[in-house]
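Working notes for the structure below.
With one protein chain withheld, the remaining protein chains of the complex are depicted in position.
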C-alpha cells in the first residue's frame, strides 16, 4: 500500500539542465550581454595595464622630453600626446591604470570585508553587540572623511598602501550599514529559522545561509565603490595627499592636469575617460554578477 | 522520569512579548501571545491546534522548537525540560523536534539547491560522508515523492506543493520524533493541499511513532488528519477533545462558531451558521473575565468577570466556558 | 545689470558680499564714481592682529591700515614710512628716527570717534615695549628681544633705540613691526575684529573667508587715490586668474605659469613681478646617506637643473617665470654673486655622475640600482602640496635620478607635515622655498639651530664665522662681500642639489595705475606711490 | 434569461509577450453575469483568474495583449478603450476588491484621504464636509465601528478584517454597478471571512450590484455564488449553477477538485483524492485537452484534440468524456 502511495505521489519529469552551481553562474552571466561587454572591456583594460611594457616603448617616469611638452594627441610617436613634462600619455595611462585599479579594487575588497563582517554579526546577533557596532559605524560615518584621511596619512606617511588604508577605513561603514539592513530583512525569514531549528552553529548560519541572500546589493555597492575609490584617491591628489608624485596614476593625472583645462584639456579628459570606462564596466559587471548569483534568474 | 504515554508536556506555558516605550525603552505592557497553556501530547498522535489568526498557535509551535523564549512555564520533552537547555545539548535535542512552516515560498533558502540543503544537514548534523548523504537524500526525496532529478533545482523552480515536499524532506532528514506542522498546508491550493496531507499521513505510517502538532485554521483539514484537537482563543485553550467528540459535540460557543464556518457542500448536514460579531481583540488587550465574552453570542455579566477554567466534561473533553 | 547702482554707497551699510562682481563688466570705478580696487588673494586671512600675523596674506591688508617706521622700495632699499628720516650712530648701536608730524590715528571708529589724535613717539615706544613683553606673545618677540636694549622718547616726533649689539638688520625689524595705538590696548580694543591704525586706508569690514573691505582715510597726509580697496579671497590660483580675465578683480597675486599665456593675450591685462624668491632642493645632511658630500655632488651632477627649471616654468608667452640660481642669496638682495657660486657648483654631466658614484664605492645591482654594502641607493624626495611647480621639479629630479640608477621617489605630502618634517630633519631630500628676505641667507646657511631654520643639518664652522662677521659689519659693501663669500662656501658644500629663483607674477588690469613694483605687500598709498584705478 | 446582463464576455484572450515566448494566461473564455447576481470564478493558482479580472478592469501590465470578440459592460462595448476612457469606466462602472487588504491600501495615507479621493473624483466640486459625511456613511454601511475615528488612522493601524471592510467601502464609494472581488477573503480568518461574505451579500442586495467573485475556495463559493465557472489553464472548463456544479460536477477536474477538499466526501483518516502533477507551464500548454496529462480518465483523443463545449440547459462543459458519461 505504502509503495503504491508513493508512486502515486511521485512528481517529476526532467526539464531543467543539470549543471553545477558555478557553471550555472557563469552561464547566466554570459547570457547578460551588457555584463559580458563590461567584462570584456575590463579585461582589455586590465590586460593593457598589466602588460603595459608590451604596448608602449616609453618608461612612464624616466622618459621626459623637455623639447616636446604638451604635444597634442595624434602627434608623431605619441598617439595620445605628451603631458606637461613631455611624458607619453598613452604610456602613463597604461602604467597609471595599474595603480588606480589596485587602489580601487583593494579599497573595495578591504572595506567590503570589514563592513560585511561587522554588518553580519551586528545584524544577526542584535542586542548589545548590535548597538555598539552600529554606534561605532555611525561615528565613522559622521567623521569628516577628509580629516580622517589626512590624519591617517600624516601618521603613516603618504603612499599607495596608506591611501588604500585611509580610504578603506573611511568606506567600510557603508558596507556595514547595507549588510546590516539586509541581514535584518533576511534573519527572520523562515529558512534561517529552519536552519536554527536544524541545529546549525551560528557562524555557519551566518555565512552559509544569511550572507548569500544579502549578496546582491553588496555586489552593487562593491562595484560602485571601486570607481568611488579611484575618484576619492583623485580628490586626495587634488588636495596634494597623493602617493609618489612621479609614478603615474589616473587620479593623479587628472588632478595634475587641472591647470591645463583651458590649454590642453586632453590632459584631464583622457584619464577621466579611463576612469569613467572602468567605472561603467564595473557597474555593468556588478549588475550582471548580482543577477548571475541569483538563482531566480536561472531560466 | 520518562513518560511513556506523553512525548511532550507543556505546562502552564506563557509567552509574552514586551511592548516598549519611552526614553529608556521601558516596558509598558505585554502582548500575551500565549497565556497559560497546558497540553500533553501523546507519543505517536496527531494533535490538531486550531484558532483564529493571532491567537498564539504559531507562538506555541515556535516555543517548542525554541525559536522564541517563553516567559514562564515548562516544556518537557521525554521528561526533559527543553527550555533550560543550551549550546550543544540544545542543538542535539533540536534534531528531534522539527518544524514545517506555513509558507513554502519563504521557508527554503533561495540560494541553495535542494541537494545543498539536504546534504548539508546530513553531513554536518548526522555526520555522514558526502556519498552516504547523497544516497540518503535520494531516499528522502523518494519518500516525499520528488523525482531525484530535482535535487539540483532551486526552490523558486518548484511549485508550491513541491516546495512544501522539499521542506518536509528537510525536516525528516534529521529523523525527528516530533514534527510541528505550522499551517503546513494553508498556503497551498486545494488539489495540492490534499497531496501534502496524504504525504504527511503516509510518512507517519512509515516512521512509526512520529508525533505531529498540526497547527491550522482550516477546520476541515484538522478534522481530517488529527486524533485530538485543541481550540485556542487569544492565547488560551478553549476546548480540547478527541476529534470525533469535538466535531460532533462542540461545547464551547467559539468552537461552535468555527465549525459553522466550515463549508457545507454536500453529504453533511448543514450546520446553523453562527456569525460572530466584532473583531478579535488584540493580544495586547485581552478582555477581562472570559476572553471570548466580547464576541460570544451567549455572554452574560458573569462572563465579563470570571475567567473560566478548563474543565473535563467527560471522556477527556475539556472546555473552558462558564455556561457548560 | 543689478543692484549695484541703487545700493547706498556709504561703507557702513553695504554689507553684502556681491559688490562689484558683476560679470563681464569692469567695475573698478563703480557707478557712484567711487574708485574701487579689487585684489584677489589666494591666502586666507588668518588674523588681522599686527603682532600676531606671520602670513603675507594678512600683511597685504595690515600694511594698508597700520604704519611701520620704515618701508621698502623696489630696490629693496628702506624708504620713509612713519619715520620721515633716520640715522644710526657711529658705533652702530643707537638708531634715531624722526617721525612725521602729520599722522593721525584713524577716526570714525568707536575707539577714537571723530577725534583726531596724533601719532607720537610715545605710541612708537609703547608699541615696541608691548611686543617686547613675552606675555603678549608677539610673533616678533625673539628678534626684538635679542636686539633692543632700551627705547627713549626724545620729543613728540623723535625716538631713539639703543641696541645690545650691532644689528645690520635693525632697519628690517623696523620695517616688520607695526605701530599700534596705546589707547586701544588701554581700552581693550578688539584689534582682531576691527583694526585701527594710522595708515592710508581704514578698515570697514571682514567677511570671513570671503573678503576684506577698506576705505580711504581722509585724514591721511596725502590724499589716497582710491576710495575703496576690496581684498577678495579666492583660494584656487587658477580660479583667481579666471576672475581676473573676467574683470571680477583688478589684481591677482601669484599667477600659475599655465595661466600666463591667457592673461598676457588679453590687452586689458598686464603682468609684472616683484623680484625673485628662492626655491631649493636640499639634502638632509644629517641623513646617513647624505653625510657623504661626494654623494651629494654626484647626485647634483646627475640632474639637468637648467632644463628642469625651463620645463617646469615653460609658458607660451615666453616669460621667464624662474631662473636657475647658484646662490642662496637672491639677485635682488645684498651679497648676491651668482658667478662666484656657480664656480663652486658641479656641472650637469650624468656620465660623470655615474663615474663619481662608482668611484666612491657604489655599484649597480642586478635591478640597475646602485648599491653599496648591500644597501640600495634609495631615498625619498619630499615636497609639500602647496605648490605644483615644486612638485613638478620633484618629479623631474626623481626621474632623472632614476634614469642613472638611483631609486629616488618623489613624494608629495600635506604642507603642514612637510614643513615640520623639514624643520625636524625628518626627511631625506626635500624642496623648500622662501627665505628671500634680508635675513634669509643667514638663517639658511648658519648651523645655529635655535635661531636658524631649515638648513637640515649642514654645518660648517668656518662658514658660520664668516656669516657672524658679515652680520656685524656695518659697511654695506664689505658686508656684501662677506655674504657673497659665505654663499660661495655654502655652494661648494652642496647642501642643496639645486637652487632657483621664482618670479611669481602678479597679473593686473591696465586700469590700475601707479602700481609700480607690483606688490600689495607695500602700502598702496605712501611716499613711494599712490595706486589708483581709472 | 429574463434578466438584463451586466457583463458579457466573449472569447477573451490575454496573452503575455515574454522573452521566452507567449504566455497564454487567458485563452478564449466567455461568460456573462446578470444584474444583481454573483458569478464565482474558481480554479487553481495560476490558472488566469486575476488576469481575467485585470483584463476586465483594463489594468493589465504593459506586456499583456488583450483580444476579445466583445466585452460588453452595462451595455457598452469596452473591448478597445483607450487609456483615458478605460480610466473613466474604472470606479464608475466597475470596481475591484483585491485579495490582499494588507498591501492594497497605501500605507502612507490616512483612510480619510484614500476614501475621500474616490468621492472627489466621481463628484467634482463636492465640499470637504460632504466628503467626510459620505465617508462616514459608507464606513458605517460596511460595518466599521467608530467610523469617525477610523478615518483618522493609517492602514497599518487596522486589523485585517477592518482593512478589508475599508477596501470594500472604497470600492463601493463610486457606486459601481459591477464589482470584481479577487479572493476577497483569502487573507482573513474564518470567522471574519464569514462576516465579510455576509456583508457582500447584503450590499449586493442593497445596491443591486453584480459581483464577479474570484476564489479558489469552494467554501466561499458555496456561501455566496449564484453561478460557478471553473477555470483551468486559461480556459473555462465548466460553468453552471452553483448547486448543480457542486452536487454533480461534469468535468473530471471539477470533480477531483471537490473530492480533494477534506471533509466533503472522503471520511476522516483516509487518503484524500488528489490530482496528480501540477498546473501545466503556460508557455507550452499541452495540445488537446489541457487537463488531459493529469486526468485519470483521459483517453487518446483527449491528448490530441481540443474538447468541444457541450451546452446543456444553462450548463456547459468542455470535455470529450461528457458524451460517454464517465464514472470512476
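Letters A, B, C and D mark the chains in the order given here, with residues in each chain numbered from 1 onward.
Going forward, contacts are C-beta pairs under 8 Å (C-beta built on N, C-alpha and C of every residue); 3 or more make two chains touch, one makes a residue touch a chain.
Just so it is clear, contacts and distances are computed from a predicted model.
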| item | value |
| --- | --- |
| Absent chain [UniProt protein name; select from "2-oxoglutarate oxidoreductase", "Nitrogen regulatory protein P-II", "Heme exporter protein D" or "Nickel import system permease protein NikB"] | "Nickel import system permease protein NikB" |
| Option touching the unshown chain, where C:79, C:153, C:207 or C:360 are the choices | C:207 |
| Hidden-chain contact residue, picked from the options C:354, C:437 or C:522 | C:437 |
| From C:142, C:291 or C:375, residue that would touch the chain that is not displayed | C:142 |
| Touch with the omitted chain, as defined above, among D:64, D:92, D:126 or D:207 | D:92 |
| Hidden partner chain, touching residue among D:6, D:39, D:66 or D:118 | D:118 |
| Residues in chain C touching the chain absent from view | 2-3, 15-18, 21-24, 44, 46-47, 49, 52-55, 134, 137, 139-143, 145, 192, 207-211, 232-236, 238-239, 242-243, 245-246, 248, 386, 414-417, 419-421, 423-424, 426, 434-435, 437, 443, 450-454 |
| Absent chain, residues of chain D that touch it | 57, 59, 83, 87-92, 95-96, 98, 100, 103-109, 117-118, 121-122, 154, 156, 167, 170-171, 174 |
| Residues from chain A at the interface with the omitted partner, ascending | 135-136, 138-139, 141-148, 150-152, 154-155, 174, 177, 224, 227-228, 231, 234-235, 238-239, 251, 254-255, 258, 261-262, 268, 272, 275-276, 278-280, 283 |
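In the analysis below, only the chains that are shown with their structure count from here on.
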| item | value |
| --- | --- |
| Chain centre separation in whole Å, for chain D relative to chain A (CA means) | 49 |
| Intercentroid distance (Cα basis), chain D paired with chain B, Å | 31 |
| Residues of chain A engaged with two or more neighbouring chains | 5, 11 |
| In chain C, residues with contacts to at least two other chains | none |
| Partner chain A, residues of chain C touching it in the complex | 238, 256, 258-259, 261-262, 307-308, 310-312, 314, 316, 383-386, 388, 391-392, 394-396, 398-400, 402-403, 409-417 |
| Contact footprint of chain C on chain A as seen in their complex | 61-62, 64, 66, 69, 84-86, 150, 153-154, 157-159, 239-247, 256, 258-263 |
| Interface residues, chain B side, partner chain A - complex | 65-67, 90-92, 94-95, 97-99, 101, 103, 106-113, 120-121, 124-125, 142-143, 145-147, 149-150, 152-154, 156-157, 161-162, 165, 167, 170, 174, 195, 198-199, 202, 205-206 |
